[in-house]
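A quick write-up on the structure given underneath.
Apart from one protein chain that is not included, each protein chain of the complex appears where it belongs.
Naming follows writing order (A and B), and every chain is counted from residue 1.
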Amino acid sequence: MSQNGSHSRAPKAYFLVFAALMFFTALTVWAAFQHLGVWNTPVALAIAVTKALLVALIFMHLKSSPRLTILVVAASVLWLAFLIVITVSDYVTRAWLPIYPR
Amino acid sequence: MADAHAHAAAHAAPPELRHHFVDLPAQREASSLGMWLFLVTEVLFFGGMFTAYVVYRSTYRRAFEGASNLLDIKLGAINTGVLIMSSLTMAMAVWAASVGKKKLIILFLLATIGLGSVFLGIKYVEYKQKFDHHEVPGPHFVVPHDEKTHEPLPRQAEMFFSLYFCMTGLHALHMIIGVGLLTWLIVKARADAFSPRYYTPVDNVGLYWHFVDIVWIFLFPLLYLLGRHTL
Partner (left out) sequence: MSTPTATPSQRVDYLNASYGVKSWLLTTDHKRIAILYLIGITFFFAIGGLAAALIRLELLTPAGDVFQAEMYNRIFTTHGVMMVFFFMIPGIPGVLGNFLIPLMIGAKDVAFPRLNLLSWYLFAIGGLTALWAVVHGGVDTGWTFYTPYSTVYANGWVVVTAVGIFISGFSSILTGLNFLVTLHTMRAPGMTWMRLPLFCWGMYATGIIQILGTPVIAITLLLVAAERIFHLGVFDPAQGGDPVLFQHLFWFYSHPAVYIMILPAMAVISELVTAFSRKPIFGYKFIAASSVAIAVLSFLVWGHHMFVSGQSVYAGLVFSILSFMVAIPSAIKVFNWTATLYKGSVSYQTPLLYALGFIGLFTFGGLTGLMLATLGLDVHVHDTYFIVAHFHYIMVGGTIMAYLGGLHYWWPKISGKLYPEYWSRVSAWVIFIGFNLTFFPQFIVGYLGMPRRYHAYPEEFQVLNVMSTAGASILGIGYVIPLIYFVYSMRYGKDAADNPWGATGLEWQTPSPPPTENFPDTPVVTGRPYDYLTGREEEAVG
């Protein structure tokens, strides 16, 4: 019996996701100690995003949720991006005009 | 006659159906949408602090990297594993509810509470370490020394610890509330409140718990791992 279209997934998928999450955790710890230059942060974030997607899509059943739910989640991520990116763009562009003391 | 139909339908209404909803599917749809909208607010709620983190980390890079290395990566990694495992047990609890296995529901909820408590216990240990080393921001803060070079860190290391305590503190508060919600679920499960037809509270608390896990999935690398490559 299912609830609002999100089907109660058979447990096997959950264990696979669990294993993947543990693997990615170990991977991100290992990658943190590698000298990747500017790539350390993007790699860490990419792994984190992958883990988050696994949790959201499988554990939280987002994959089998109505389109409206997916839109709502996407909107929250987009708005968070607005907040961070636009705020940071202020700081990053201050130096473009050589009138601010550095 | 419309009245007779309504009359008959009212008699057949399941007990879990609240009167203002047309039927159970409508109620489920509303509950699910409501819960996801609440999680959206949580994304923006934590998001404000992530913004502060991004701004200050880019401004005080060296201080942040050095301060981050003072966090206990072993405990942080263990906590990450614990939380991931608790997400598994939570997902299993929801599954058990969907197939009506009451004993399993309670078992998995207890496991989730147990793992959540382990997480909180480890956090307490970490916080205590920080207190003992005067790494708590405020009047008693003492600028710590770099792990590798043993030079004093820039004084903006204090900013890192401010964000560390605020972000992990708010996360821990959410965990505590989560443990409370899980306890409430166990009480309801024992009272046979859930069935394959109706287990919305379990589903919703599950969403909440997974969300709190996702927050930690980002907190861990951003707080614990950002400076390790300098070691």
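Here is the rule we go by: a contact is a pair of C-beta atoms (placed from the backbone, for glycine too) under 8 Å apart; a residue touches a chain by one contact, two chains touch by 3 or more.
Everything numeric here is computed off the predicted structure, so don't read it as measured data.
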Selected from B:60, B:95, B:211 or B:224 as touching the chain missing from the view: B:60
Full-complex contact with the absent chain, from B:16, B:29, B:126 or B:147: B:29
Residues of subunit B (touch criterion as defined above) contacting the omitted chain: 2-3, 6, 19-22, 26, 29-30, 33-34, 37-38, 40-49, 51-52, 55-56, 59-60, 137-139, 155-156, 158-159, 162-163, 166, 170
Those residues of subunit A which, in the complete complex, touch the missing chain: 68, 75-76, 79, 82-83, 86-87, 89-94, 96-97
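Convention: only the chains that are shown with their structure count from here on.
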Inter-centroid spacing, subunit B versus subunit A (mean Cα positions, whole Å): 15
Subunit B-touching residues of subunit A, taken from the complex the two chains share: 1-4, 6, 8-11, 14-15, 17-18, 21-22, 25, 28-29, 32-36, 40-41, 44-45, 47-48, 51-52, 55-56, 58-60, 65-66, 68-69, 72-73, 75-77, 79-80, 83-84, 87-88, 91
Subunit A partner contacts - residues on subunit B that touch it in the complex: 25, 28-29, 32-33, 36-37, 39-40, 43-44, 47-48, 50-51, 54-55, 58-59, 73, 77, 80-81, 84-85, 87-88, 90-92, 94-95, 98-99, 196-197, 199-200, 203, 206-207, 210-211, 213-214, 217-218, 220-222, 225-226, 228-229, 231
